[in-house]
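Of the protein chains in this complex, all but one are displayed in their positions.
A and B label the chains in the order they appear, each numbered from 1.
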Amino acid sequence: MSNYIKGLFHGIGSLLTGMKVTWKEYFTKKITEQYPENRATLKMNERFCGELSLVRGENGDYKCIACGICQMNCPNNSIHITSETVEDPETGKKKKKLVKYEYDLGSCMFCHLCVNSCPHGAIEFTTKFEHAVFTRSKLVKTLNKE
Amino acid sequence: MFDFGIWTSWIHSQLTAVMPEGLAIFLECVAIGICLLLLYVIIAIIMIYMERKVCAAFQCRLGPTRVGPWGSVQVFCDVFKMLTKEIITIRHSDKFLYNLAPYLVILASVMAFACIPVSRGLEILDFNVGVLFFMAASSIGVVGILLAGWSSNNKFSLIGAMRSGAQMISYELSIGLSILTIIVLTDTMQFSEIVMRQADGWFIFKGHIPAVIAFIIYLIAGNAEVNRGPFDLPEAESELTAGYHTEYSGMHFGLFYVAEFVNLFIVSSIAATIFLGGWMPLHIPGLDGFNAVMDAIPGFIWFFAKAFFVVWLLMWIKWTFPRLRIDQILTLEWKYLVPIGLVNLLLMVVVVVFKLHF
Partner (left out) sequence: MENNTTIKERIAAIEPSAVWSDAGDGMFKVPAASFRHLAEHLRNEEGFDFLRSLTGVDEGEEGLGCIYHLENTATGENTVISALDPDRENASLPSVHDLWKGAGFNEREAYDFFGIKFIGHPDLRRLYLRDDWKGYPLRKDYDMSLNPLNMQNEEANDDSPSYVMTKDGSYILKRHPLFEDQEYVINIGPQHPATHGVLRFRVSLEGEIIKKLDVHCGYIHRGIEKLCETMTYPQTLGFTDRLDYLGAMQNRHALCMCIEKAMGLEVSDRIKYIRTIMDELQRIDSHLLFIACLSQDMGALEVFFLGFRDREKVLDILEQTTGGRLIQAYNRIGGVQADIHPDFVKKVKEFIKYMRPKLQEYHDIFTGNVIVQHRLIGTGVLSREDAISFGATGGTGRASGWACDVRKRHPYAMYDKVDFKEIVLEKGDCFDRYMVRVKEIEESLNIIEQLIDNIPEGEYLIKTKPVIKLPEGSWYSAVEGSRGEFGVYLESRGDKSPYRLKFRSTGLPLVSCIDTISRGAKIADLIAIGGTLDYVVPDIDR
């Protein structure tokens, strides 16, 4: 009998402790992020991996020389590089030139292997994260569009 | 206190002046029925909105904010969405009972809803055994839930229905006992009378200790009766996906959903009526000026304020505690609430006999 009563009061006590916590939470500041409204103030961490993009050099051209190492390293074949060989008019040397850098965001798993393996630092991840589209084909992006 | 009975009897006399009494009563019944259903829907919408906002506040969230100011139009949108959804019929289900079940639940809920005295003169069903009628009407709901679980040919639904059968029938007892405790104090079972007797102090103050205990038991049992957390076993979503209404879709599901919320309101408003004085303003004997100020506030405001306060209390409980297990629910009822309720009833009898109440 004493156990019964002790248990009863212990139980009620523990329930009230719990209610005290929720009471406190009722009045604390809410943590909801009001996303589309706070777009202007929303700042992503600078290292956040949103999508791949090509880096431009000092003269404004893409640093990419279409060597294809990133394409080789990609485990998911998310990168497709089309290149052409052009002759440098001054030196007469043949050189590969980037025509199209296609990147499939839909199959990218952000493993960083392309960025790590690029010998020229020509690609990097940017923080753009709003990727929602209606069809998968729109996720295949051409990165070197002028 | 303004008596709405003046209005209603005036309408009645106007109507009987131009038509036979039978027709007048028929027309009044239709009008009242429409008003009742309208009020029912409005209450449901307010309740759903309130649930979302209150639970969000407890969970450090904001709740709906998108549609309308503070998300207030969200619920209307949801109702329209629900109305446009297909009602799926299940193969191998008992079609007739499957379609009947939600209406039984809503019927029980509307009938119980009609018993509530909203303000002086604004009571629809008001007769000398009103409390008895209320309890009888509200317990029809369990039939609907059992039918829903049984007829939808789903094992989850069936388990949910069985759970709710065991739970609701058990907890009916505690509700009865706690209301009985107050009836001992009032010696009437008519809701309007119960409210009138609280003019000199609400029963929770007049009946002091036994009334407070009865109030707590009533809140627990009432919460269990309407299948809300921590007693939401019949629809425990992490165990039985959605319990007895797993297979329902569209407005049939909507009816269960609405009935659940209005049932919560009904339980709260009965608690407010029986323990907190219903539409009766707060009166402190001896302070006439204060009482007069309180009387200036209309009765229905008092009523809704009290009812929604109890609703808020129940929401606070729901969003704090985890769910019980089925055997623990029955243990709580049969080993704790019923014995305590019986002892409390005895205590109340002693209090009344020896005039220990205020």
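In this text, contacts are C-beta pairs under 8 Å (C-beta built on N, C-alpha and C of every residue); 3 or more make two chains touch, one makes a residue touch a chain.
Remember, predicted model here, so these are calculated numbers, not experimental data.
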item	value
Touch criterion as defined above, residue of B:E28, B:E193 or B:E239 at the omitted chain	B:E239
Selected residue (touches chain absent from view) among B:P230, B:G277 or B:G299	B:P230
Residue among A:M1, A:I31 or A:A132 touching the omitted chain	A:I31
Among B:I6, B:M19 or B:C60, residue touching the chain not depicted	B:C60
Missing-chain contacts mapped onto chain A	10-11, 14-15, 17-18, 20-22, 25, 31, 45, 47-49, 73, 75, 109-113, 116-117, 125
Hidden partner interface residues of chain B, rising order	55, 58-61, 155-156, 159, 163, 229-230, 232-233, 236-241, 319-328
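To be clear about the criterion, only the chains that are shown with their structure count from here on.
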item	value
Geometric centre distance via CA averages, chain B-chain A, whole Å	50
Complex contact set, residues of chain B against chain A	56-62, 65, 316-317, 319-321, 336
Touch list for chain A against partner chain B, complex	8, 15, 18-19, 21-23, 25-26, 28-32, 34
